[in-house]
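Here it is, the structure in full.
Rather than the whole complex, this shows some of its chains in their spots.
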Amino acid sequence: MVMVKMVEEGNAVPEVQAVFDDIKKTRGTDWINNFWKVLATSPVTLKRIWENVKIVMGPGAIDPLTKEMIYVAVSVTNNCEYCIHSHTAAARAKGMTDEMYGELLAVVGLANETNRLANGYQMEVDERFKPY
Amino acid sequence: MVMVKMVEEGNAVPEVQAVFDDIKKTRGTDWINNFWKVLATSPVTLKRIWENVKIVMGPGAIDPLTKEMIYVAVSVTNNCEYCIHSHTAAARAKGMTDEMYGELLAVVGLANETNRLANGYQMEVDERFKPY
Amino acid sequence: MVMVKMVEEGNAVPEVQAVFDDIKKTRGTDWINNFWKVLATSPVTLKRIWENVKIVMGPGAIDPLTKEMIYVAVSVTNNCEYCIHSHTAAARAKGMTDEMYGELLAVVGLANETNRLANGYQMEVDERFKPY
């Protein structure tokens, strides 16, 4: 059960509404999801996280769909239910198919397995892998 | 310090050498990295994990470079030193640039941050995100 | 769904009731929360954990409110739903305001982000940070 009373659009103070408006404009939607309505209880955090998201998740050397799938990979590893749902929805909106989601989870699962084999045997990094 | 005495190519029993040979052939290299030399102390595990890697990391609906970056994202989240080095090297060999690595880590860092904001506020999944 | 049948006050064996009584007396309440009712199914664990909590969470060089906020920080990082709720309630009872909770989560989120940047780049500890 959510630990704060979410801020709805009608009740937002101006600096919160300004972020809500920017979210809707940037995403081309008229809908604000719970993540932002909850953060709006701390306007400084709302604005800070939204600015970070815009910088990190926008176009760059990695395409937006790949970024969303990386986001899902982290969220699954950490078992963040909200994040798994919200970023899977975002990845689907950007073109992730069911087959791609199945492959994504297969990679995430295998990586979590081999991470523990490497740890458990305390494997030493090969000289060839050292960057310079 | 690695917890077992690694199996070098000259000392491998036939079923281990067969996997080593398949790794070299599949990857078009004459080099075996420590991960496999360590797993070779348990031949059943060596063969099992290699078969999994071939199935999961090969071509599919997601391209191999993206799969490697997802692997790195999990390894960074879990702080597996060996895996960060080996899968970053693999991703670089498949075309990941320095700029892409910087963006990859930016996404991984941000996802780890917002995962905790979602958890800390115990956010509830929006109805619209529910799959069906 | 809880995996054992909780021990209610009326049904407790003497060594369990003695711990329940000490919890109520120490906390100045007449209420036992589920954590202890569940642990009561293993009386040795109930007594052991309660003794640990009294030693660790009591007055010392760090004040009790700060200790509770540290407890919440760990519980959020691990995503332990029960612990987030119970220790947030305890922190509120000791004076944590909504504004403080917002700042606490902001620190927890940022720390989880920069932890991954440090891991992902495999940063080396500065000589000046080494203790001696």
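Letters A, B and C mark the chains as written, and numbering starts fresh at 1 in each.
Just so it is clear, a residue touches a chain if its C-beta (ideal position, glycine included) is under 8 Å from a C-beta of that chain, and two chains touch if they have at least 3 such contacts.
This structure is a prediction, so every number in the text was calculated from the model and none was measured.
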item	value
Identical protein chains in the complete assembly, only 3 of which are shown	6
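By our rule, only the chains that are shown with their structure count from here on.
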item	value
Per-chain Cα centre nearest the global Cα centre, belonging to chain	A
Among all chain pairs, the one with the most C-beta contacts	A-B
Whole-Å gap separating chain B and chain C, where each centre is the average of the chain's CA atoms	34
Chain A-chain B separation of Cα centroids, rounded to whole Å	20
Numbers and ranges of chain B residues touching at least 2 other chains	77, 81, 85, 104, 108, 110, 112-115, 117, 119-122
Chain C residues within the chain A interface of the complex	79, 84-85, 88, 98-99, 101-103, 105-106
Complex contact set, residues of chain B against chain A	1-4, 31, 33-35, 38-39, 45, 49, 52-53, 56-57, 60-62, 66-67, 69-71, 73-75, 77-78, 80-83, 85-89, 97, 99-100, 102-104, 106-108, 110-115, 117-126, 128-130
List of chain B residues in touch with chain C within their complex	72, 76-77, 79, 81, 84-85, 104-105, 108-110, 112-117, 119-122
